[in-house]
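Sharing a structure here in structure tokens format.
What follows is subunit A.
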Amino acid sequence: MLTVKSVHSYYESIHALKGVSLHVLKGEIVTLVGANGAGKSTLVKTICGFLRPSRGEIFFDNRPIHILPVEKIVELGIAVVPEGRQIFASLPVEVNLEMGAFLYRKDREYVQKMKEEMFERFPILRKRRNQLAGTLSGGEQQMLAIARALMSKPKLVILDEPSMGLAPLVVKEVFTIIQELRAEGKTILLIEQNARAALKIADRGYVLETGKVVLEGTGKALLEHSEVQRAYLGRGTPRIWEA
Partner candidate 1 sequence: GLCAEEAYKIGAVFSVTGVASFLGEPEKKTAEMVVDQINASGGINGHRVELIVYDDESDATKATLAVKRLIKKDGVSVIIGPTRSGESLAVAPIAEKEQVPLISCAASYKIVTPVEERRWIFKTAPSDSHAVERIYEHMKSKGYKKIAILSVSTGFGASGREELLRYAEQYGLEIVADERYGPKDTDLTAQFTKVRSLEPDAIVNWSIGPTQILAVKTWRDLGMTSIPLYQSHGFGSRKNLELLGDAANGVFFPISAVVVGDLLPDSHPQKQVIMDYWNEYRRRYNEPVSSFGGHAWDAIQLAISALKAVGPDRAKIRDYLENLTGFVGQSGVFNFSPEDHNGLSKKDLVMVVVRDQEWVLAE
Partner candidate 2 sequence: MIKRQQEQSTILKLEGVSRNFGGLQALTEVSYRVPEGIIQAVIGPNGAGKTTLFNCISGLIPVTSGRIFFRDTRIDNLPAHRIASLGISRTFQHVALFKNMTVLENVMVGRHVKSHSGFMACGFRLPFMRREERDIRDRAYEFLKFVGLEPEARKPAGSLPLGKQKILEIARALATEPTLLLLDEPAGGLNAAETEELGELIKRIKNLGITVMIVEHDMNLVMEYSDRILVLHFGHVLAEGTPSEVKNDEKVIEVYLGTTEAC
């Protein structure tokens, strides 16, 4: 579904991605782990068109997308929960959600239905529906960013650290949603600092280090890999809310 072929990206003179290749098959959950500054968010920005790769190609549904502008890429069916949330701070929560379904703006009923669905999943958002998104608490904003991305029924969802700032119960909810999405046949690229939980639900995973893929394998294999354990899973105290 998504194929990234030896992509290089730069921030002016900083070489942030140094030939990253990976692929995500239809209906898979693929997890990307990596230390701080490894280039995970940079990869997301490159896939959805905010950064032009200086070399390499990206295909989505067999179409080259590294030459398309952001809004065209999104139209193909990719939705993103970006790092730093990027909500519309001066607009009410409800309008933020509506904007998530911009591509379906003609279909009033659909928008209404999806909004209801999101309010069901994140009840706190219903309570705050008329509040300006910029005044939400950090976790509420994160929920809004996730809900907004799901409004457009995308084929591929890219989540950049979705659990950041969320309370344990809500993190659990988010992981449930991710698994439900897969059950619906959607494809997911998940970036998580909470690597253990992320790898556990993943079909496959990649490890990114200073702009390069250094390891790849099934979720389970990576979980058991000693380097991964040492570098990303910590001392191995299991999280209380993890099964």
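The definition used in the following text is that a residue touches a chain if its C-beta (ideal position, glycine included) is under 8 Å from a C-beta of that chain, and two chains touch if they have at least 3 such contacts; residues count from 1.
The set was built so that all candidates are chains of the complex that A comes from, given by their letters.
Because the structure is predicted, anything quoted here is derived from the model rather than measured.
Although all of 1 or 2 belong to the complex, subunit A touches just one of them, candidate 2.
Of all residues in subunit A, only 11, 14, 33, 35-38, 41, 83-84, 124, 128, 131, 135-140, 142-143, 161, 164-172, 175-176, 193-196, 230-235, 237, 239-241, 243 touch candidate 2 in the complex they form.
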